[in-house]
Each structure stands twice: as C-alpha cells, then as structure tokens.
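Only one protein chain is missing; all other protein chains are in place.
Coming up: chain A.
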Amino acid sequence: MSRFVVFLTLIALLPTLSFSFTPESPTDRRILVLLDDVSLKSSHSLFFKSLQSRGFELEFKLADDPKISLQRYGQYLYDGLILFSPTIERFGGSVDLAAILDFVDSGHDLIMSADVSASDLIREIATECGVEFDEDPAAMVIDHTSFAVSDTEGDHTLIVSDDFIKSDVILGKEKIEAPVLFRGIGHSTNPANSLVLKALSASPAAYSANPKSKLSNPPSLTGSAISLVSVVQARNNARVLISGSLSMFSNRLFRSGVQKAGSSTKHEKSGNEQFLTELSRWVFHERGHLKAVNVSHQNVGEANEPSMYRIKDDLEYSVEIYEWSGTSWEPYVAEDVQVQFYMMSPYVLKTLSTNQKGLYYTAFKVPDVYGVFQFKVEYQRLGYTSLSLSKQIPVRPFRHNEYERFITAAFPYYGSSFSMMAGFFIFTIVYLYNK
C-alpha cells in the first residue's frame, strides 16, 4: 500500500521533474552533440562554451556510439541535436535518418554541419530539409574575388561572405561587421520548399567545384544561388540550421582575423563567432518565438463566448501575443497582425489594434451570410515562429421571432385585411337582418 502511494506521488511529480521543451519556456535545454571525432570537442570549444554559458546542457557522444538514442519510452531525451559528424555513414544505436526526421517533426531543433566529402546519410538529412549539397563529394565553394586574404595564395577555398539574411530576428539587432569565413561544400535550396532560407549566401562570383582537378564541365552551382548556411523553420516551428562547413564553427576561424580580397579593411576577428552564436540563439528558440494566448471573442458588451453567432451581430475579437526573450515572455508589439473571418474565403479582414502590452483586439459586424466561419490569424513573419490560429464558429440566420414584428411597408396589407374583416362582418349583418 505504501509502495503504491510512493508510486503515485512519483507519478504526480513526474511532470515537474522534466525540464524539457514546454510551451511555457520554449528555449531548449538538453542538447545532444554527435561528433565524428573526440578532438572536435576541443577544437570547437568556443562554440560549445557559448552554448553552455547560456544554460544549455550539452551531452557529447561519438556519432557511432552504439548506445546513443534520441528517445526512450516514447519520450525524447533531448530538445536539440547538433550533428558535427559530416562523414558518418551510419549512426550508432537506434539513431538513423528516420529517427532524426521524426525528432524534427516532433518539434525539436537541429544544427547540422556537412563538410567536404559529406556522407550520404548527412546529405539525405539535408535533402529531407530542402537543401541539396553539391553532388560531387570533393567539391568546395571557390571564390576568386572574395576570398580571405592570407599569407599564401592558396586555392581560394577559404572564402569570406557578408551576404547575410536580412532579419534582426534571426541574426540579432547588433550588426555583424566582420565577414564570415567559410571553407566547405556549397548547397542550393529547393525552390519548391518555401520554408528553407539562405542565412548566408556566397558572392556572385563563387562556384562550386573540386579545387584539385581542372574544371572540365561548367559547375552546377554558381553565384549567389550557392547557399553556405541555410535555416529551415518547419511548420511545427522546429528549427534546423544546415551549414556546409564544419570548420566555420572551429575555434581557429572564430579567432582568426579576416581581410576580404580587394578590400583594405582588415578585421581583427572574423564574424563567425557572432554570426553562429546569434544563429544558434535563433535555432534554439531563444529569440523569435511567439505565442498567442487567450483568444476570445464575444458579442459586444457580453462576457461569455457564444457557441454560435447570428448574422449582423457585432462582435469583439481579441488575442494576446507574447514573444519569448530567452528568459521571459514579453509583449509582442506590431501593427500588422490581422484577423480573418473566413468561410472558404475571408469575408472580413481586419488589422488588429494593440495596446502595446500584448493584447490585440478588434470589433466588427458579422457579415450577412450564414455558415460555418473561422476566426483565422495567420501571422507569418520572417524569423518568427508562425502563428496560425483558427477557431471555428457557426453563424446562423435570424430566428423566426428576431425579425421586426411590424414593418411600415406592410401597413397597407394590415389595413386591407382588417378592412376586409370589418366589411365581411357588416355584410353578414346586413345580409342576415335586412330582409
């Protein structure tokens, strides 16, 4: 009996024990890092340190460790995954392509880095996320105009790029001054996929080819179509970062100075650290995460939500939208949040007013059409998680006793029927008694 009580208490405590990704605090906490080589842990320590200093628990494992698994008993053990294992052909344990995709599809985040001679497995994961790496395994991004100036001439595979995605939400408010150093494989984004974004693009003069061999065919990837770093925000708001270079995360490139070819300014420190740190903040939901709560709608002047509206009712709609600042929920302020009153097409489209404290509200009249409507808020802004709220509500026509009882236009009819009745009455009397 006492055992049973203990068991019950444990079960009751279970939810409080988990610190995982919850709607309440969307920032990830536990992150699994899969490495090709243990040495990466020290050679890329700056990147890992910055994550740990922000409160993430990193668990380092070798990618072919037979004991790794992402979930146990249907519960995910991690909130995020970093794949720094570009050459792995087969993960250890129960992790495979499907497991990683399921991990993302259940709302968890992923940072993966390919590199020159990336394995098929890594390529497949990228393909599933809408990113195609150059098919030639030896290909690298080469740029003869914007390469990093160094002591030796080299083959111009260490390129610099400052073609960032223009979004404060993704890259932070602070401008990245120094360009980013990159050495690795380029990729293209699938035009059919509207969710993938180029976070860092190559310059128009770049191309992707094997630097060691002579170029016999025109390169398949050229110019700014080449993406160096891409991000994906899935429909369930899971975020994925795909990079073509593992070395760009390394301490060496974080520390090294940079001078773009043909440019006189020499930066003491490359932009890599700032770029990747900010990007990892975004990927791990420290920024750009919105939530909508307290969606409510009611007739003007009433407190409770009705189960059904009537045509031509005046109604109020309100929703509270908050943004996650990394530690707490702050009111989200924008002027462009819109609500639709939708039945196959929007019958009402209104921009919501805000009180600057997170509350968005509006009032409108239900259109003169009955049917099953939806309040729809489809708020998709670059970098922010997409808000898509829909609430179904039927709109009914007037009841039989909700029309006006007497209308002026009908007075002739009332008059005629009453005069008819009176006339008939008089006629009857006259007919019966006037003989």
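Please note the rule applied: contacts are C-beta pairs under 8 Å (C-beta built on N, C-alpha and C of every residue); 3 or more make two chains touch, one makes a residue touch a chain; residues count from 1.
What we mean here is this: contacts and distances are computed from a predicted model.
*Asks:* Would you mind picking the UniProt name of the chain not drawn here, from "Ribonuclease P protein subunit p30", "Transmembrane channel-like protein", "dolichyl-diphosphooligosaccharide--protein glycotransferase" or "AP-3 complex subunit delta"?
*Replies:* "dolichyl-diphosphooligosaccharide--protein glycotransferase"
*Asks:* Among A:L34, A:I82 or A:A234, which residue is in contact with the omitted chain in the full complex?
*Replies:* Only one of A:L34, A:I82 or A:A234 touches the chain omitted from view, namely A:A234.
*Asks:* For a quick check of understanding: of A:D105, A:E132 or A:E378, which residue touches the chain that isn't displayed?
*Replies:* Residue touching the absent chain, from the options given: A:D105.
*Asks:* One chain is left out of this view; which of A:R72, A:K166, A:K214 or A:R399 touches it in the full complex?
*Replies:* Going through A:R72, A:K166, A:K214 or A:R399 one by one, A:R399 is the residue touching the chain not shown.
*Asks:* Which residue, A:L77, A:A261, A:V295 or A:M343, contacts the hidden chain when the whole complex is considered?
*Replies:* Checking the options A:L77, A:A261, A:V295 or A:M343, the one contacting the hidden chain is A:M343.
*Asks:* Spell out, residue by residue, where the missing chain touches chain A.
*Replies:* Chain A touches the chain not shown through residues 101, 104-105, 128-130, 192-193, 195, 232, 234-236, 238, 240, 308, 343-344, 370-374, 392, 394-397, 399-400.
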